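For this view, one protein chain was removed and the others were kept in their places.
Moving on to chain A:
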Amino acid sequence: MTDLGTWPAGPETLPAGPPSGSLADLLERVLDKGIVIAGDIKIDLLDIELLTIRLRLFIASVETAKKAGIDWWETDPALSSRAARDALGEENARLRARLEALGEADPDTTEATR
């Protein structure tokens, strides 16, 4: 971690490497960031035999990383599982609201379906 007391106030020349001791910061950026260019496994272009590997697809199996506490990909929206959960949650809430409305409107029916 950078000691802010001694952090240079002057501008550096270029975006430089990480200060020592910030391996966690580096891994966090390097392992899960960057633009995936036509690297999706879904892409099926016969004339471009892409070997691009979406690291996050298999890094979930990297137990070492997990042991080190690197598990942010589990909530990565790009992995869509969470997005799917959110969508399900919204759907669920909508359905509940609808059910309640129906229940208020027609208690008999609701009773019957219980």
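Please note the rule applied: a contact is a pair of C-beta atoms (placed from the backbone, for glycine too) under 8 Å apart; a residue touches a chain by one contact, two chains touch by 3 or more; residues count from 1.
Everything below uses one rule, namely that contacts and distances are computed from a predicted model.
Within the choices "Acyl dehydratase", "GvpL/GvpF family gas vesicle protein", "Spermidine/putrescine transport system permease protein" or "AAA family ATPase", the name that UniProt assigns to the complex's undisplayed chain is "GvpL/GvpF family gas vesicle protein".
Although one chain is not displayed, its contacts with chain A can still be listed: residues 1-2, 4-5, 7, 9-12, 14-19, 22-39, 46-56, 58-59, 61-65, 68-72, 75-78, 82-83, 86.
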